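Working notes, structure below.
Moving on to chain A:
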Amino acid sequence: MTDTSDFVRIEHAQKSFGKLEVLKDISLTVERGQIVAIIGPSGSGKSTLLRAINDLDALTGGEIWLDGVQVNKTLPHRQYEKHINEMRQQIGMVFQHFNLFPHLTVRENVTMAPMLLKDLSKAEANKLAEEQLDHVGMLERIEYYPSQLSGGQKQRVAIARALAMKPKLMLFDEATSALDPELVDEVNQVMKKLAEDHMTMIIVTHEMDFAAAVCDRVLFMDQGVVVEEGPPEVVFKNPVKDRTREFLRKHIEGAK
Partner candidate 1 sequence: MGLDFSIVPKYMDVILLGCAWTIGITVAAALLSFFGGIVFAVIALYGPWLLRQPFRLFAWLFMGTPLLLQLFLIYFGLVQIGIDLPAFVAGIIGLGLHFAVYNSELIQTAILAVDKGQMEAARTLGLSRGEALRKVVIPQAVRAVLPPIGNNMIALLKDSALVSVIGVSELTLSAQRVIGKTYRPFEFYLLAAACYYVINLGMEWVQRRIERRISISR
Partner candidate 2 sequence: MDFELMLKVYPFFLEAAWLTILLSVLTAILGLTCGALGAAARLSRFRTLRFIGAAYVSVIRGTPALIQLFILYFGGPQIGIQLDAFEAGVIGLGVNAGAYMTETIRGAIITIDKGQGEAARTLGLSQWQAMYKVILPQSARLMIRPLGVNINALIKATALVAAISVVELTYTAQRYIGSTYKPFEMFLLAGILYMIIIYVAGRGIAWLDRKAQIT
């Protein structure tokens, strides 16, 4: 598939936890190289949507497509495992709480998956890890354990770990929410750099300024539906919907 207009395609995504309907018929496409921000109040289903894209939380209805391949195919368990592991190698994910592996050094955190899944030799994997860590400015901490790093440093390593798999798409779930304010910027800088490299990204965030600065499109979600979407200038400055306006007003007040 050479058409890039629907590099990521979400069709009628629906998700319930028991009786609770968290995602209600969400459809969305992301072009190759595009950067989409998802904003919305707590509990609106942002994380759930993001986690559905790599099937960490399986949808109860709808389809997810990446680069012409359906991610959440219906397959017998064994085949599905194989399929989803291949898909996930192409989808990097960064979590709010980093989730670095505490028993491994920074280097091992980054090299483990490429060595296991891409049959890289140790030397090749090391070279790859050094490149990626250099990219996020963490090369000098390569032999450290995660417990010896600050939150911002951990998050940068987590990004390098995801990038080492050479993903086609990166998902960020509030990557800076758990950080002290003074550490937020170093992570944002790394994400900006990725944007300059034209990485396709879907970013769940509470930082409107950052979203406005790097994103091509903004999605406002509330109660499991996309209330409004458009370029950041429009959504942030001149939202069409009252609910969006209300949310942004509260958010700006909250920030002060």
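As a convention for this text, a contact is a pair of C-beta atoms (placed from the backbone, for glycine too) under 8 Å apart; a residue touches a chain by one contact, two chains touch by 3 or more; residues count from 1.
Per the selection procedure, all candidates are chains of the complex that A comes from, given by their letters.
From a predicted model like this one, the values you see are computed outputs, not experimental measurements.
Could you check which of 1 or 2 is in contact with chain A in this complex?
2
Taking the touch rule as given, give the residues of chain A at its contact with candidate 2 in the complex, in rising order.
54, 56, 81, 85-89, 91-93, 95, 97, 99-103, 112-113, 116-117, 158, 161-162, 165
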